[in-house]
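Heads up: the structure comes next, in structure tokens.
Excluded from the complex is one protein chain; the other protein chains are retained at their positions.
Then we have chain A:
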Amino acid sequence: MTAAAEGSPPLALGRRRRSSLLQTEPAQGFALISPTFLYALVLLVVPILVVVAHSFWTQNYLTIDRSFTLENYRVALTEPIYRDLLMRSLWISLLVSFFTVVMAYPIAYFISFHGGQHKGLWLFLITIPFWTSYLLRVMSWRVILGYNGVLNSGLMGLGFISEPSTALLYNTSAVVITLTHAWAAFAILPIFVSLEKVDRSLIEAATDLGDGPLRRFLRITLPLSSPGVIAALLIVMIPTVGDFVTPRLVGGKDGVMIANAIQAQFSKAANWPLGAALSVTTMVIVTAMAAAAVLIIRSAARLAR
């Protein structure tokens, strides 16, 4: 510090030190994220803490008994109805994320590798369905899958079936179909981004070393795009476990999911602590499932070498 050696006043030195502290990279980073961070703290962390706290309390008709208990968790984990609902929700979300990624990958691949000059246009087209509300998109699947729906009348018109099928709507597969469609764009985008980052000369190098199209896809493109696949899986899997509108509208009796039960506890059944315990249990299990999915995909990518 030459300025200090030349005997500049200590006040100026102190001020400069303070300002240089503010100019350090971490400090600037914190300053940049602080509005979002505060927002998240107030509207995300605090509510979660409230929910977690409730899950250890007891509903006493209109009041809450604040003494610590694990009874809610016992009910949430052992009552067959909640266990079944949870398992079904996880199963549905797994199916949905699997199908979404499987269907999104070719689309993302096409845009990235064959989109040419029109990549932007293709991405834009993919977002068009999202201009309408989520609710409308779910409702429109009722129009397609319903008793007098597009699919039934189409199949009848072609003579494949003689009377409308009731197997299309109000069951698990209707929920899976609707959610897969609803989340498609959220899976296409991360996969597209990771495919864009795959250096094309690597694919040429694999070709040069003797690999045909399928082999070089499996050995180069797929492993290198796995971060996008993982991101897509998580983006779809985590929110669909807790989806509540879709099972309500197209799920019928068979398609009820855990979120419907949680909603019931917070409203009609008026048992907030049990609802909270169900929520926390779901969160923990989703986290575990997501972590497991990441680990499985990573090791699969490693094996593919």
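Everything below uses one rule, namely that contacts are C-beta pairs under 8 Å (C-beta built on N, C-alpha and C of every residue); 3 or more make two chains touch, one makes a residue touch a chain; residues count from 1.
Here is the rule we go by: contacts and distances are computed from a predicted model.
Selecting from "ABC transporter", "Nitrate reductase", "Spermidine/putrescine import ATP-binding protein PotA" or "NADH dehydrogenase subunit L", the unshown chain of this assembly corresponds to "Spermidine/putrescine import ATP-binding protein PotA" (UniProt protein name). Screening A:102, A:209 or A:300 against the full complex identifies A:209 as the residue touching the chain left out.
Chain A meets the missing chain through residues 199, 201-202, 204-212, 215, 219-220, 223-224, 301, 305.
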